[in-house]
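Written out below as structure tokens is the structure these notes cover.
In this view, the complex is presented without one of its protein chains, the others remaining in place.
Read from first to last, the chains carry the letters A and B; within each, the first residue is number 1.
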Amino acid sequence: MTAPLLETRGLTMRFGGVVAVDAVDFTLEEGELRCLIGPNGAGKSTFFKVLTGQLLPSAGTVRYRGRDIAGAAPHAIARAGIGIKLQTPSVFNGLSIRENLWLAARRKNGAKRADAVVDGVLSLIALAGSTDRIVGTLAHGQRQWVEIGTVLAGEPDLILLDEPAAGMNHDEVGRTAEIVRAINRTTSLIVVEHDMAFIRMISDRITVFNRGSVLMEDRADAVMRDQRVRDVYLGKKAA
Amino acid sequence: MIRTVLSLRVTLLCALGAAVLAGLAPQFVDTFTLLQATVFVAMAVLALSLGFIWGFGGILSFGQAAFFGLGGYAYAVGAFNFTDSTVPVILSMLVPMLFAALLGYFMFYGRISNVYVGVITLTVTLILFNVVNSTAGDAYRIGSAALGGFNGIPSVPGITLPFTGYAFAPEDDWYLAAGCLIVVFVGLKLLLASHFGRVVVAIRENEVRASLLGYDPRLYKLLAFVVGGGIAGLAGCLYTLWGAFISPTIFGLATSAQIIIWVMIGGLGTLIGPVLGAVAIQVLVTEIGGQQLLDANFVLGAILLVFVLVLPAGVVPTVERGVAALWRRGRRGRPGPAEAPAAHPLPGKALS
Partner (left out) sequence: MDLAAIVGLNVLSGIASLVLISLGLAIIFGMMKIINLAHGEFLMLGAYATVLSTNHGVNIWFAMLVISPVFVGLVGILVERTLIRVLYGRLVDTMLATWGLSLFIVGLVTMIFGNTINGVPTPLGGFQVGAYRSDLYTPFLALVALLLLCGVVVVLRFTRFGLIARATMQKPDMASALGVDPDRVYMATFGIGAAVTGLAGGLLAPVSGVAPTMGSAFVAKAFITVVGGGASILAGTASASLLFGSINQMGSYLTTPVFGEVILLVAATLLIRVLPEGITGRFFRGSL
């Protein structure tokens, strides 16, 4: 039996008196596509930030392919093979679409190979129009795709997507789901999303976060039927 | 990447033109003008150092004067101690680069904000001024060079070539300064087109994103800062050669402020802007020196205020944008293909 791709034990993030992530034990196997759901403030984005080194965890371990990466610098974690799309589009606004992707691809490739990787990713995310357009002038949905493309161009082994379908219309959500499924053929993913329709299109297994802890973890249909999950989403006190 | 290739070709062509002009200049102008042009060009090199790290790296250094001064002093001290100029010229870049590496390590690896970077670099410059100012007397000698405190170092030897022992005449200093400007300009263009340069610009655009792609922002900022320090040091060497003299006033607030003003009015995110800004302001300061009514600080301060309030983008980017807008309007007015040209706004400069 091989070690899991990602494994956290007792991962905790405190801000003063607030515990945003509370002793989370989380395991992701190689090749998995996992969705994280939970009400606002459940700690999903904070969990992502700890995983990628943007926040220093207060306690606990993060093992990626058996290596402890908790507290490493963001660039070191990225080099280890984890890519992330942040909740609000985080792109190089002043650069062109192609330059955004190229910077990601060029880190571990030579110039020629980087161009090839960029072409491959561009054909997957299939942005309409010229790729020389400046990213800052694009619409919100398009910038989301540029960011996903940028993450892909870095060729990570694990991709974290924080609300990839937020602010998209129905067609765009469908396209994004297609892209996510295509990515999953070669790469493991963790996806934070609120849009249940989107989750149904992509989901495999779902982990539910509430108040910083894992409430439950199961297949999508089981999660949707669960009374506790309904309670936390409707704001009732979970008994 | 087509745009980059095209722009590089244009740059090389312009550089070639500038080299020819610089080569012919001594035939057409008198020695006095040539001397003045030499110092303007030296200052343009200094402007490029800040134009690079601030305009492209987003690092607001208020202390470029520190590296400029260190370069000047390193050359002067070296020139008294070595027979030919190879080592002094290398020192004039190496010493500021080492200093920049040390200072940059503390600033960037301490992850301090842009505002603090400004304050610290400014403070360092002021302290250097105080230190060098107090090095009068025989106790402060490096080899056979006396630092001279507030009096500075007079009669600094000029460039002497190795092996032949040829000593430079004023025209040679002009060729050297103009050559340095062209080499630094083209070199920075190439650097910006390289992988390294692109990452530096990307970090200015979005530091978090760059680090999440696996680039260490601290390292790239530090390297850019060191490159800027070396170029400023080279400018200091050229400046010292021009006057055969260097004094602590080079570390003064006035120098630092002027560098900021050159880059600010020329335009951030361009290389030609700082060069033009440096020449324009120096012409202006020379003019002010010739009259009694207005004080130079007063005029420079007013210019800086006006630019921050009215034209924060600087002259070159504003003109570029204006020309682009006019060109689009001209195209639209003409009958032709119905398809409207795609808008290509210039990259917005997120500076703060």
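Everything below uses one rule, namely that a contact is a pair of C-beta atoms (placed from the backbone, for glycine too) under 8 Å apart; a residue touches a chain by one contact, two chains touch by 3 or more.
Predicted, not measured: the structure shown is a model, and the values here were computed from it.
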Among shown chains, those touching the left-out chain: B
Candidates B:101, B:257, B:280 or B:324 - the one touching the absent chain: B:257
Residue among B:127, B:190, B:283 or B:323 touching the omitted chain: B:127
Among B:190, B:302 or B:326, residue touching the chain not depicted: B:302
On subunit B, residues whose C-beta touches the chain left out of the figure: 60, 62, 103, 106-107, 109-112, 114-116, 118-120, 122-124, 126-127, 130-131, 133-134, 252-254, 257, 260, 264, 293-305, 308-309, 312, 351-352
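Going forward, only the chains that are shown with their structure count from here on.
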Subunit A to subunit B touching residues, read off their complex: 52, 54, 73-76, 78-79, 83-84, 86, 90-95, 98-99, 102-104, 106-108, 111, 129-130, 132-134, 136-137, 150, 154
Residues of subunit B defined as touching subunit A within the complex: 1, 3, 195, 198-199, 201-202, 205-206, 208-217, 342-345, 347-350
